[in-house]
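Complex shown without one protein chain; remaining protein chains in place.
Here the chain labels run A and B in written order, and each chain numbers its own residues starting at 1.
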Amino acid sequence: MLALQILIDGFAISALYALGATGFTLIFGVSGVLNLSHGALMAMAAITAWAVADMVGGNAYVGAAAGVIAALICAFVTFRLIVRPIQNSRAIPGEEKEIFVLTGTLLWGIMIQEALAYLFTNTPKTVRPLIEGVVSIAGVRVPYNEVLTTAISWAAIGLLWLLVNRTRMGKRLLAASMNPRGLTLLGHELSSIYLLVWAIYGILAGIAGVLLGAFLGVSSDNAGTLTASAFSIVVLGGLGSVSGSLIAAFVVGYLETITAYLISPTIRTVPVLLLLVVVVYVRPQGLLGRR
Amino acid sequence: MYGRKACWDAADMLRNKIFLLVVPLLVVLALLPLGADGYILGLLTLAYYYAVFAMSWDLLFGFAGEVNFGPTFLIGVGAYTAALLNHYWHWSIPACLAAGSATAVVAGLVLAVPALRLRGPYFGLVTLVAVLLLQNMLVLNAGLTGGEIGLDLPDVLAVDDTQNYYYAFGFMVVSAAILFGLSRSPVGLILQASGQDAIEASALGFNVAKHKLVAFAISAFFSGLAGAMLIFYMGTASVGTVVDIAVGVNVIIAAVLGGRRTILGAAIGAIFLIGAGEVLRPLGQLATFIVAAVALIVILFLPSGFLGRFLQPGDRQ
Partner (left out) sequence: MSALLEVQGLGKRFGGLVAAKDISFSIQPGEILGLIGPNGSGKSTVMKCIMGIERPNAGSVKIAGTEVAGWAPHRIARQGVGIVFQHARPLQRQTILEHIILALLPDNLFMLRTNHEVRRRAEEIATRVGLAGVMHRLPRTLPFADLRRLELAKAIARNPQVVLVDEPFAGLTAAEVADFSKLIGSFRADGHAVLLVDHNVKGVAALVDRVFAMYLGERIAEGSATKVMQNETVRRVYLGGKIETAARPEREGKGRTPLLEVRNLGVLYGKATALDDVNIHIGEGEFVSVVGLNGAGKTTLFNAISGLVPHNGTINWKGQSLAHQTPAAIARNGIVQCPETRELFGDMSVRENLDLGGQHLTKEQSDKQLEWLFGLFPILKSRQGQASRTLSGGEQQMLAIARALMMQPKLLILDEPTLGLAPVILEQLSKAMETLRQTTDITVLLGEQNVTFALPHADRVYVLEHTRIVWEGDPGRFAAEAGAGYL
């Protein structure tokens, strides 16, 4: 029974982690940015969903939509006002740009986190689930919400896969992650590609944030841990590899769930951290990383 | 440092500019306890310890070229070693300080090993993970370490505000003198070359690995020592004051704001940051928001920091 519980909960958490991490990896692969405001973005999406749902008299769908839109806007702001100016800055030498972008996104993340805490306090908020109720799967009681989370996560990832592999736009995205210069030589403006990537990232992170808010509840304090999680998953899977992130998300999701159930919920992040240390020493490029 | 020199030496002019700014400031700060109240003194005391944190960070980043995203790993190791020794075995403060800095140096060398093998973001990751692991370890063993609440210390540096102020001030000035002197010395030059281009530095005959290890050790020593002194000033050691990532972020911001590769800029950045944080405290949560916003603006428009800009009008490379 416990095993089944772990299996199901682990699956749901992993799917959610996969969704969050995929966006993070995509941004790194195409735009070259490790966005340290990722967790804050997700938290913001969740809290916006919660707040808006309340404002419109309890409509969960409107709230969720608002959360995703907020994330989309925030992603654009992150790109246009912070990342791009630093990348194009002539006052920063090339090899230090990465560090400045990291620090810049870190500061931006802190700003978002503090703004959320100021406006909404840092008590955890639970986003109203889209579907109430519980279902029984092979004798285990699972909230519909959890099933929905898993389904939506996979649907989003699936749509992304379709986009990248079956549409012209998606092919350009993929090409940009492999060879931006090659793409420019073929007459495609990289600036539009970057806008698209950040838009997709905003939507994915927004959905992930809203779902997380409904599943586990989110407070502004979680921003840092969420970023750390995404970061760990992406490094384990290999910076820049989306399939690597997917696999790593499951490894991390299950590792955390098993630890939480079998040992103690308070140390659920520790085995993952230890795994991270091992990976960084033994195989720094991660499972499927290329760079 | 180079003997008699002609006054049109460009490097000299840079240094003179610094002393023109720093010496009067130091005099003012040294005389502050004569007029200022305990509240301001307390604030500056804290700022001075942060200044040492930031200067150690700059030595590693600005000079050896290694990005440490978790300076609180070294600070925390130093602080908690001292705290545990004092709390359980009642070692004297000087002994605890020595032990704290020694363990911090060991921790620094442990951190240095992957640094020599990993590139860019990967090393930054290792440093981040190190802090998270330390934090988790301390919180999980709360029975031993006091966890989030912290560990009470039987001894403190001093009770009087003015005494504490001078301890911190003296410590900062001595550390600054050593670190700054190091940065301007031939060893500092070698470190800078190693940090910018390791291959070129080895082709000039320098064992880059050796120099970087030493840079780590020195950075760790001062971070650990400052961390240990800080907890004896506060009377408790807690995760929130010496290990939390937020503290580390403040250290990095301070160094970047002040100007990388200037050492003294990091100290100025730290004092500014602590001061600003306090001035804005009445605004509550908004305070951190504003500080972060200001730091972000500085990064975007003034990437070489306050002191960096002061020394070099015009940022063209």
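Keep in mind that, in the parts below, a contact is a pair of C-beta atoms (placed from the backbone, for glycine too) under 8 Å apart; a residue touches a chain by one contact, two chains touch by 3 or more.
Every value quoted in this text rests on a predicted model; they were computed, and no experiment measured them.
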item	value
Omitted-chain contact residue, chosen from B:I40, B:V139 or B:V214	B:V214
Identified contact with the non-displayed chain, of B:P186, B:G240 or B:G284	B:P186
Touch list for subunit A against the chain that is not drawn	168, 171-172, 174-175, 178-179, 181-190
Subunit B, residues in touch with the chain not shown (by the definition above)	1-3, 6, 8-11, 14, 181-182, 185-187, 189-190, 192-193, 196-197, 199-200, 202-208, 210-211, 214, 261, 312, 316-317
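The rule we apply is simple: only the chains that are shown with their structure count from here on.
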item	value
For subunit A paired with subunit B, centre-to-centre distance based on mean C-alpha positions, whole Å	32
For the subunit A and subunit B complex, residues of the former touching the latter	34, 82, 85-86, 89-93, 98-100, 102-104, 106-108, 110-111, 114-115, 117-118, 224, 228, 231, 235, 239, 266-267, 269-270, 273-274, 276-277, 280-281, 284
Subunit B residues touching subunit A - in the complex, by the definition given at the top	67, 69, 114, 118, 120-122, 124-126, 128-129, 132-133, 136, 140, 245, 249, 252-253, 256, 284-286, 288-289, 292-293, 295-296, 299-300, 303-304, 315-317
